[in-house]
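Of the protein chains in this complex, all but one are displayed in their positions.
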Amino acid sequence: MHAVAIVGAGRIGAIHARNAAANARLRLAYVVDPIADAATRLARACGAQSAGLEDALSDPEVKGVIVASSTDTHLEVALKAIEAGKSVFCEKPIDLSLEKVQRNAPVFSSGNFFLGFNRRFDPNFAELWRKLRGGEIGRLETLHIISHDPAPPPLSYIGASGGLFRDMTIHDFDMARWLAGEEVAEVYAAGGCLVDEKIADHGDIDTAKIILKTASGRLVFISNTRRSGYGYDQRIEAYGAKGRLAAGNMRETTVEHWSTEGCVSDAPMDFFLERYAAAYVNEMEHFADMLSGDASPTVTYDDGLQAQKISESALRSARNNRPVKV
Amino acid sequence: MHAVAIVGAGRIGAIHARNAAANARLRLAYVVDPIADAATRLARACGAQSAGLEDALSDPEVKGVIVASSTDTHLEVALKAIEAGKSVFCEKPIDLSLEKVQRNAPVFSSGNFFLGFNRRFDPNFAELWRKLRGGEIGRLETLHIISHDPAPPPLSYIGASGGLFRDMTIHDFDMARWLAGEEVAEVYAAGGCLVDEKIADHGDIDTAKIILKTASGRLVFISNTRRSGYGYDQRIEAYGAKGRLAAGNMRETTVEHWSTEGCVSDAPMDFFLERYAAAYVNEMEHFADMLSGDASPTVTYDDGLQAQKISESALRSARNNRPVKV
Amino acid sequence: MHAVAIVGAGRIGAIHARNAAANARLRLAYVVDPIADAATRLARACGAQSAGLEDALSDPEVKGVIVASSTDTHLEVALKAIEAGKSVFCEKPIDLSLEKVQRNAPVFSSGNFFLGFNRRFDPNFAELWRKLRGGEIGRLETLHIISHDPAPPPLSYIGASGGLFRDMTIHDFDMARWLAGEEVAEVYAAGGCLVDEKIADHGDIDTAKIILKTASGRLVFISNTRRSGYGYDQRIEAYGAKGRLAAGNMRETTVEHWSTEGCVSDAPMDFFLERYAAAYVNEMEHFADMLSGDASPTVTYDDGLQAQKISESALRSARNNRPVKV
Partner (left out) sequence: MHAVAIVGAGRIGAIHARNAAANARLRLAYVVDPIADAATRLARACGAQSAGLEDALSDPEVKGVIVASSTDTHLEVALKAIEAGKSVFCEKPIDLSLEKVQRNAPVFSSGNFFLGFNRRFDPNFAELWRKLRGGEIGRLETLHIISHDPAPPPLSYIGASGGLFRDMTIHDFDMARWLAGEEVAEVYAAGGCLVDEKIADHGDIDTAKIILKTASGRLVFISNTRRSGYGYDQRIEAYGAKGRLAAGNMRETTVEHWSTEGCVSDAPMDFFLERYAAAYVNEMEHFADMLSGDASPTVTYDDGLQAQKISESALRSARNNRPVKV
């Protein structure tokens, strides 16, 4: 059993803490959070103890650190953990400043940093990826990525989020790179405020349709909205020389109600904590593999960096209404 | 082009008349109906002329007769047409009296009588049959046949129909024989009046669950109701050594409406005239094949007789609450 | 019954001729085709007679003319028919030259010209349109239109087609205008030759992803490929303030085969003659409505003109890799 510490006892921290505690190869030793109460409560529920960051990092038994603190502290905590010789499992994004991310890249080149792009670990998308790599539709030509949130976050969140492309589309840019198996060369992003004018007042958009061109000329379409009106819509379609692979939404239940009005079936699972519950378990399993020396991280610091570069290009594209090279 | 006459200008007669007129190998010459107006109107719409039965039968150009008159005249018209040397396409049932059907069987043994069990010509069920015969699920073991009407017919219809087993389940008994590829040996029928007590007052039931055993020991389940409350439900499932074949309902459209209430999709097509529209076209094509000498009838007088025998056994089973040998 | 003539006895001409002959309010009087044999054969099968164009147009009983000849003759035939005082049902496109289409527009402003954009008459898309207009998802925000052909046409066809945008996407541009209920203001088209390099040698592309902005700021995504590898894929999704409407593919049958390999269900109907069979019938019904004075054409000459303008803009956008105002 490898001892690990978690930094951050909020919503996503609680998910990771429980998954670490339930993982047969991990032992959750410490929960670190500036809000002492939150740390203590989560620690007790998971059989761990609350501690300060320095105490947790100085315990030589601790092999891994899970960074689930607020976004603006990700990079700082990760740097300290790496310096202390720990392996790091870091929530995305690394940092909202692309410049800071680029500057610190050399520190994270040693193969002990794992970035939590959760969708790569979703059983549906992972199966689509395996079939794609297995050649089931021949050479991949184009991709469609639908990624719609059920309802907009509070306006205060919007302001601090870095905007739609850095906060939301970044997941889709990572999906595009991962599924295409190559870098994105150019992006055209058309966006607007179709959902809520107040989002425009905060300098952001709430709806986007994006076309990427990859290095080899593949085309990728991404659709985003902050408010779908019908739940959390997470679908991917891959088109190749010999057919199509599609991964659909998961639903609450399989129950159908047939009446004279037609057939009513369940909405998609809502929201990411539920839809990606299995993905979070799989991420922790991958972190345990890393700590056991059985795997190198499949999502690296550079993956985070590349996705952020596309985000910045998308932002420029939308502002200037023209395709932008990444 | 083979000239044909149709007897009966009612609802199903109109369907067959239009399909005959549109068939590239058939020419609809006559429409026969005791209600002169109905005959004239249908004849005009189809480029035919209205006529009396004797006139139509005495025209030597007429090669085939389509019997779509009222049930109690099917046998009489068919007999006259056979005597006049015509090929016959007869709507089911041959006659409500099993005794009469049996007595007249020898007349219809010459291969020029085709009984309109429409479901055998439904593209979905026909494809299921082909896959079954093609060995896609290995040896067939059991069958489930769901056959639910959207809403009960008028009580006056119930009284004259011969009852649920003779009027409605007879289609399912034919499906069972056709798909199993062998005779039914025994039937157990559990029925009741769960929909409308007035149907019981007319000596009938409105709901039935039936288990058949075939000669070789296969098991067949049939479900019937006069009122589904959700449209015309016509499904078949076949279970074999290597898997399952299922033919589902056809829907009005493919449109889905996703909202916070979930996903609403269309009800099944309602009713048989719409669901089996393609089947009626295919029946007429088969009749044209017969007249062209390219096919023997795939549904014979004996098929009608056997299905009626099972109906009578089902009635005895339900009345006495025990399995009955056919 | 209104007498009509059809010009063109090819594949689509045969469809329209049979639908006209089967329509209760229309009488197909003439079939016109430079290949006399083809005209005679089709005329005989439909109870019409073959004739020269001038003879057909000079028959005062003929109220309507269906233009299904080769693309380069559409405009010329339509002009003659209008001059002769007939109503016209014209296959798309009006002409490959936008300039010619614009120049002749004044001739066709009198309300007796109906352009056959068949997809508007597909029962699935029509139902989606009705629900959209009925407010079922609130204000429309964005549209996705998937329009993939099963396999590329012969290279000779590619050369004469005017290219992907004028030949294929034009249908999708019409869908966008019709569903959005407003004009398209700007188009960005990213295209490439991912299917077959020989198509590039003919100066065309085989794959495109397109983003439209409408006058009011709605966003529309269109996906095209000349070869899907899995059949004819025709789907539309509409996203609004209160949810999503989706119209899916129609399949050959509803049969499913379940085995240890999973569930195999039928491919989409292949190709447009089958998928849009009901649409062609509905088009003819609409033409009969026009001839009866019960309807004005729902698809006008101007609709054809606008769709072609977007096609030209899309071509410029793809060539110059930038968004282009329509």
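In order of appearance the chains are A, B and C, and numbering begins at 1 in each one.
Definition applied: a residue touches a chain if its C-beta (ideal position, glycine included) is under 8 Å from a C-beta of that chain, and two chains touch if they have at least 3 such contacts.
What you are looking at is a predicted structure, and each value in this text was computed from that prediction instead of being measured.
When the omitted chain is restored, the residue from B:87, B:225, B:253 or B:282 that touches it is B:225. Across B:50, B:207, B:234 or B:311, the single residue that touches the chain missing here is B:207.
In the full complex, subunit A makes contact with the omitted chain through residues 22, 24, 45, 47, 123-124, 127-128, 131, 136-137, 242-250, 252-260.
Within the entire complex, the positions of subunit B that touch the omitted partner chain are 137-138, 141-142, 144, 148, 188, 190, 192, 194-195, 207, 209, 211, 213, 217-219, 221, 223, 225, 227-230, 233, 239-244, 321-323. Listed here are the subunit C residues that touch the chain not shown: 229-231, 258-267.
Note that in this section only the chains that are shown with their structure count from here on.
Of all chains displayed, C has the C-alpha centre closest to the centre of the whole protein C-alpha set. Taking the CA centroid of subunit C as reference, the farthest chain centroid is that of A. For the pair subunit B and subunit C, the distance between mean C-alpha positions equals 38 Å.
Residue numbers of subunit B whose C-beta contacts span two or more other chains: 258-260.
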